[in-house]
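For this depiction, one protein chain was excluded, whereas all remaining protein chains were kept in their positions.
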Amino acid sequence: MAPILEVRNLTHVYSAGTPFEHRAVDDMSFSVQRGEFIGIIGHTGSGKSTLMQHLNGLLKPTSGQVLLDGVDIHSDKKFTRQARFRVGLVFQYPEYQLFEETVYKDIAFGPKNMGLKAEEIDRRVREAAKLVGLTDAQLEVSPFDLSGGQKRRVAIAGVIAMEPEVLILDEPTAGLDPASRAGILENIETYRKTKNATIMMVSHSMNDVARLTERLLVLSGSKLAMDGTPAQVFTRADELLDMGLDIPDVTRVFLRLKQLGLPLEPVYTIEQAVAAVKKLKEGK
Amino acid sequence: MSAIKVEKLAYSYVGLEQGQSVKVFEDLDLEIEQGTFVAILGSNGSGKSTLAKHFNAILLPGGGKCHVYGMDTADEELLIPIRRSVGMVFQNPDNQIVANVVEEDVAFAPENLGVASPMIRHRVDNALKQVGMYHYRTHAPHLLSGGQKQRIAIAGVIAMEPRCIVLDEPTAMLDPKGRREVMETVARLNKEKGITVVLITHHMDEAAKADRVVVIHKGVVRADGRPKEVFSDIDYMHELGLAAPETVELCHELNKLGYALPLDLLESEDCAQALYNALGGN
Partner (left out) sequence: MLKDITLGQYFPGDSYIHRLDPRTKLLMVVVYIVALFMASNWLAYGLVALFLAACIKISMIPLKAITRGMKPVLVIVVFTGVLNLFFTPGTHEIVNIFGFSLTWEAVERAVQMILRIMLLITGTFLLTYTTSPIALTDGLERLLDPLKAIKFPVHELSMMMCIALRFIPTLIEETDKIMSAQKARGADFESGSLMDRAKALIPILVPLFISAFRRADELATAMECRCYQGGEGRTKLKQLHYTQLDFTAYAIGAVLILGVLAAGRIG
């Protein structure tokens, strides 16, 4: 199947030709299939945000290409604008971008800009709000009267209401407690399932990406350093630590067990760990 | 000796609607010993940040008392001695750095305290060395990484030579490397300098590094003890919207298969050893 997104030799240089010249993305290539859940990990300044902003055409590559459904995002202006809606981007701390008088209006901002009909906008706003667990009553209040966690949900709903085929999120759970974290991650997974959407999630939580994603892109020093399943990536523990990243604690425990001589394959979630122990027990 | 002593603390703030008042605490008691490393856990809105702001008189009790090294925080005369004894570091490093040169920022507190110039130099250099940022003293803070900025913020507090540092989710905005840098710095200040550390966090693995964990839920202390004790009651933690470190969660799940692993293994090495023994590896 043709990939929904394809990144070819993408390079982006900021402030080219000045003493502040900075190569934020350096020759990255990868492709993304429809329905994939991809985790993006990398230290601060590894190029994650710059990469993300190329995937919906906000930034123009210095060289290289980004293809959406086989077409270059910057091939013509109309298509670039469409790409904004087809590839939804949720920035870090998105609650700081809320501005409307009511939650309803704020969520409707994106769909309105798409030029949709009033009924369609209404349907999308209500659907998105429901998906992230906002009540009808909450739609009518000012977003600034909500708690931090709820504001975050409103902001995410604002992008989901555009019903993008690809949803990209930059640290959607930063600064939240474990229960709110789990709630938001569940919403994202629900969106993926109901719309067969592609998800790309930047996260500093190795446990989260390990549990949710099927594939990891590891960015380091503006380059794509690794691209593989969590199992493949997390077995390279030493390299990850050198890059300023981490591995899930479960993986660490199991790597140690293997070192001690137990015939265990590397795991990266608790479920897998339990399954692996079960298998070992039954095998005996 | 107790560094912080909160007795029957009550606090409420004015809500959004007219005349409405939102209670955060009604009757909270907490004592923190000098030299200890205490983590405060709680879900969003549990009141932990509000509590922390009482520790250096940013907020004053609506009822009850808060004493800091024997000083009543409600006594206005003692404001400066209280604030220089208990330093405070916040979540967003960008919003607590005042100057656009690292050393000038670290000098801010001693300048406010009227310390003589040569002594300020000494304190600034010392503070920057303690957080491992001496090399960056003439840099512009906005060009540093999150972890580095947060260490500058810590140095800015250290320069007051406080006896206690309160950190309110200092790692929430940082990447794993930044988190490690900050946690190592904090642990070192506690171990080597004997500074009391109060760490408010959402990260269970950070809390696991403390001497003591206090769990606050809806304005009430719901658990208080050594990390091993607190985290081993894993169902209770889940009930409070929290979690346990992954190693404990793992042992907990495996016990459902019939193992009897202890639920107080916070280090992956300990956990691996226990699992190794349980799985009949030896």
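As written, the chain order gives the labels A and B, with residue 1 at the start of each chain.
The rule is short, and it goes like this: contacts are C-beta pairs under 8 Å (C-beta built on N, C-alpha and C of every residue); 3 or more make two chains touch, one makes a residue touch a chain.
In this text, all values refer to a predicted model and were calculated from it rather than measured experimentally.
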### Task
Kindly state which of the options B:160, B:189 or B:237 is in contact with the chain not pictured.
B:160
### Message
Across the whole complex, list the residues on chain A that are touched by the chain not included here.
### Response
14-15, 18, 20, 53, 56, 58, 81, 84-85, 88-89, 91, 94, 96-99, 109-110, 112-114, 144, 158-159, 162
### Message
To test your reading of the contact rule: which positions on chain B touch the chain that is missing from view?
### Response
56, 58, 80, 83-84, 87-88, 90, 92, 94-101, 103-104, 107-117, 120-121, 124, 138, 140-142, 156-157, 160
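Here is the rule we use: only the chains that are shown with their structure count from here on.
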### Message
Please tell me the distance, in whole Å, between the geometric centres of chain A and chain B computed from their C-alpha atoms.
### Response
29
### Message
Under the stated contact criterion, what part of chain B meets chain A in this complex?
### Response
16, 42-45, 91, 145-147, 169, 172-179, 202, 204-205, 241-243, 245-247, 249-250, 253-254, 256-257, 268-269, 271-272, 275-276, 279-281
#### Entry: Partner chain B, residues of chain A touching it in the complex
42-45, 145, 147-149, 174-180, 204, 206-207, 244-246, 248-250, 252-254, 256-257, 260-262, 270, 273-274, 277-278, 280-281, 284
